[in-house]
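For this view, one protein chain was removed and the others were kept in their places.
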Amino acid sequence: MFVKVLVSNRGEIAVRLIRGLREMGIASVAVYSDADRASLAVALADEAAYLGPSPSSESYLRIDKILDAARRHGAEAIHPGYGFLSENAEFAEACAASGIVFIGPRAEAIRRMGSKTEARRVAIAAGAPVVPGTEQPIEDVEQAKAIARSLGYPVLLKASAGGGGKGMRQVDREEDLASSWRDASSEALRAFRNGEVYIEKLVVEPRHIEIQVLGDHYGNLIHLGERECSIQRRHQKVIEECPSPVMLLHPELREQMGTAALRIARHAGYSNAGTMEFLVDRDRNFYFLEMNTRLQVEHPVTELVTGLDLVEWQLRIAAGERLTLSQEDITWSGSAIECRIYAEDPERQFLPSPGKITHLREPAGPGVRLDSGVYSGFTVPFDYDPLLAKLAVWGPSRDRTIARLDRALAEYSIAGIRTNAAFFREILADTEFREGRLSTAFLDGFFARRAPDESGIEAEAAAAIAAATTMPRQTPAPVDRNNSGWLAAAREGMLR
Amino acid sequence: MFVKVLVSNRGEIAVRLIRGLREMGIASVAVYSDADRASLAVALADEAAYLGPSPSSESYLRIDKILDAARRHGAEAIHPGYGFLSENAEFAEACAASGIVFIGPRAEAIRRMGSKTEARRVAIAAGAPVVPGTEQPIEDVEQAKAIARSLGYPVLLKASAGGGGKGMRQVDREEDLASSWRDASSEALRAFRNGEVYIEKLVVEPRHIEIQVLGDHYGNLIHLGERECSIQRRHQKVIEECPSPVMLLHPELREQMGTAALRIARHAGYSNAGTMEFLVDRDRNFYFLEMNTRLQVEHPVTELVTGLDLVEWQLRIAAGERLTLSQEDITWSGSAIECRIYAEDPERQFLPSPGKITHLREPAGPGVRLDSGVYSGFTVPFDYDPLLAKLAVWGPSRDRTIARLDRALAEYSIAGIRTNAAFFREILADTEFREGRLSTAFLDGFFARRAPDESGIEAEAAAAIAAATTMPRQTPAPVDRNNSGWLAAAREGMLR
Amino acid sequence: MARRSPRRDAAVKLETVIRGRAGSISIVAETPGAKSFRYQREDGQLIEGEFSMEALDSGAWSVLIGGRTYRVEPGAPGELIVNGAPVAIELFDPRASRGRHGSSANRGRVNIAAPMPGKVVRLLVSAGDAIEEGQGLVVVEAMKMQNEMKSPKTGLVVEVRAKADSTVAAGEVLMVVE
Partner (left out) sequence: MARRSPRRDAAVKLETVIRGRAGSISIVAETPGAKSFRYQREDGQLIEGEFSMEALDSGAWSVLIGGRTYRVEPGAPGELIVNGAPVAIELFDPRASRGRHGSSANRGRVNIAAPMPGKVVRLLVSAGDAIEEGQGLVVVEAMKMQNEMKSPKTGLVVEVRAKADSTVAAGEVLMVVE
């Protein structure tokens, strides 16, 4: 096993990796940009290397600086986490060229499965179902129209190199096809430097369910079951869970999808941890969508129900160990749900909310796992994505897990910036959520039926009492509605 | 199920119970003394009732006040936690007389199993092994000498009504018997208002292993396996774990002890959660010692390996539900270890260290369960026991759990008062502990071989840099070794 | 202890806007131990009685009203978190002059301020440009999300203070339009 590993990431995932390394007796090297000098990851790691200015293009995306740090600190391997360079085949190759182990699949596998069209071809060759559509990028509008007509509207345009919803357009009618293609292609070009777009049949209100796979360098491959990630906002996952509610009713679906995922992985020559994303329609037909060739944000959900440590297995596999688990060893116990705590304002169109955290109380107790990258006093930078922490909860049943998650969210309080922590409690209280009637359109429907909070006059009185008692009354300065004395005091920390 | 339950306890266990009630959709009523108005339990409960002044004799031990609070708040049931009134048969009877459900066994069972001599008689009648000795209190010295001679020295004198080591004396030679009896008896009289003392054979360097049982009102009884609690200081448990290292090598012992525990419980007509304590000698002979007729402090260890929620089952059984689990449903997965975080000073004979917590960073992440009753800013009262929190960790194997616990302890920092948090890391690093060679004499041996911390000059330099940089240099007041400028500043919070 | 006048600095009365609804809170502390409150909303709802309030950690309080317990913690600016749920709250001292009513957004000069800390990605207009209501003025990016700020009115760009690629604080004025 490795003696020292560099973590080329930041935030909660860097903390999770550093914790895992420490538990395995491996020294950890954190990296940091100017914005992250005071990060929790740097504070918890054994060593730390400075990368550069805050923009990720000058720090966490700089292959040269990261490899230089690994060399200086004597790290034998690099764990890329998710995002940043985690699915960058050149990075994996550069690591290998420097004699450093990249903890993930081989560069060829990243390249092959990182292209949506190529991954789709692999899935078809492996006999796994895919969403009906082309594998080839659109070449001209007439070709596109012919394909769309044969699939039947609505169709979806997707960027070949894409992800995160960029370069994606729904087309309901033929007359919109040409303009949507132009939009999608130019967006894809800007985002990925690759304007290729292809056409798929649009699966209406599908569930998004993914399968976790794990493979070693000796051809051993297993799956660790599913995570349902249907609750998404602008193609960003918000809540993930295992088991999927649909699998609670139809347990055979897990085996069917797991088998399909393994077939694809085997065909791709895949090793280390990876995730196959599928759409599942109302009749439980499933379609391979794409693969993520790295550790997922939501991996704690799988860890909680299987009792396995995905990061540990990533390291063991990368170090050349054999996967000693067989498919029969994998069991799923209870139910786990994860909420992604973002620095964003649910009341203002989820506008990002970076800034200093002035007060923080975190949930704990039975069944609660919190993977957080922040602390009270930390300034959340505006340079990176808004994920602050992941609150994942385990319980013996889905109902109990929902109740526990609600309990934990009620204990969570973050001041100074806005977060979506309390917003999750509204989702958890929603009947459709509780009944497991999920789809990627869930949040649209939820916002339409969302009711204003009416939780009683007494809670308002408690807030009024606390605010009135602690307001500095001796100086009743002129107050206006946008800048009341109390608010000004709160901003300046006088109430804290 | 109940609609509202009063928690007649304080500290971490009150918080744990309030969390459990919330997860079950049951309203919670906290109680508090003057010292606990700002407690976490009061802050997290739905309702709160004032009991009285800080001494427990005027608050948490006042049956009349607690029942009055339950009536005023409309609570249908009372959970007593552990300690205080939890094993008080009169309290259970007073609840019943008030039409309030006492969440625990029936008063008769508390009374019968609460007396060590009576519990011993039950165990013998049930055919379970007990430590050789008398069942009857000592009547005179000659009788005592005869018994001790027949058992062979060393013997142990124990208080019939006792617990926590009070009224207990080891006797190695006949000439010490008379004076030890007098000491033990008068100590027992002071502590329990009952001076009865009996004699047992002393099992040399035994393991302390206990079995958790659970029974409903319809005769269904199961056991949830063991917890090894050999690491004790002055008969107070410090570290608890499941599986016991001895059971990892000899799994049949769990079933043997579990069966014995169930036999005793059945004979006693026991219902709700309870724990049978056993001594296990080097040859894996086990002897019933006593029973705790309540939830144990260390119940999280069992919850982590079985996935069951003991508090939930206590409530369901008390509400008259059937125990729907059979013995075959119970499985044990992985390894869990708990450390009791006490406000005490390991460098000064574990002197209690109450006071204000001025800074608190708590561990989190994979496999970590923290049940804490405190927060940054809370003043730990001197009126109650020093348990601040329980850090329980789960891992797939004992080695991994130890590594994870060490990682979590390294993340724990508590300022303002002294705690034993860092001291646990020394125990975890001890070879005998790591090899599972445990006995109730473990800590004596550990202190004898304990080495001074020599963790490098660089850590010292880091401390010196931080202290020197933040010391208010502009006022170099006269400093003496007992009250340096920096220390004074630290005390006044200037560094925080 | 000598009994003092109950009203000497012990009474507070403030106007409130809580969850967008106007009201008022008054607090009377007759003795240090016995405090009472009266909270009235403009919709006529009223609650009053004794309460107890205790500081928890910095900025958080435990408030007991009639045996029920409320954990009041600081939240985002303009918000308190009560038992885990954010409550938007503003207080006004009626003894002080009331602030101006109504927004001046559609009259005279309007400052276009950054809604969040971030980086100015693109300037879409220049000083002197004629603009229409809803027209994009400037794009600010934070946390990988771009936010296009639109003109609240038809008129003219008076001043452009923002520079492309520069970092701005929340509330910083990027442009002035009129």
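We just call them A, B and C in the order they show up, numbering each chain from 1.
Methods note: a residue touches a chain if its C-beta (ideal position, glycine included) is under 8 Å from a C-beta of that chain, and two chains touch if they have at least 3 such contacts.
The model shown is predicted, which means the values in this text are computed figures rather than measured ones.
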Could you list, sorted by label, every displayed chain in contact with the chain left out?
A, B
Residue among B:Glu58, B:Glu312, B:Asp385 or B:Asp430 touching the omitted chain
B:Asp385
For the chain not shown, which residue from A:Ile13, A:Ile26 or A:Ala45 touches it across the whole complex?
A:Ala45
Could you please point out the chain A residues that touch the chain left off the display?
30, 37-38, 42-49, 72-73, 375-378
Determine and list the chain B residues touching the chain excluded from the picture.
343-345, 348, 351-355, 358-359, 361, 382-386, 409-419, 422, 425, 452-453, 455, 457-471, 473, 476-487, 490-491, 495-496
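As a convention for this text, only the chains that are shown with their structure count from here on.
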Top chain pair, ranked by number of contacting C-beta pairs:
A-C
Could you grab the centroid distance between chain B and chain C? Build each centroid from C-alpha atoms only and quote it in angstrom.
47
Whole-Å gap separating chain A and chain C, where each centre is the average of the chain's CA atoms:
32
Inter-chain centre distance, chain A versus chain B - centres from mean C-alpha coordinates, in Å
40
Residues of chain A that touch at least two other chains are 361, 410-411
Expected list for chain C, residues touching two or more other chains, is 57-58, 60, 68
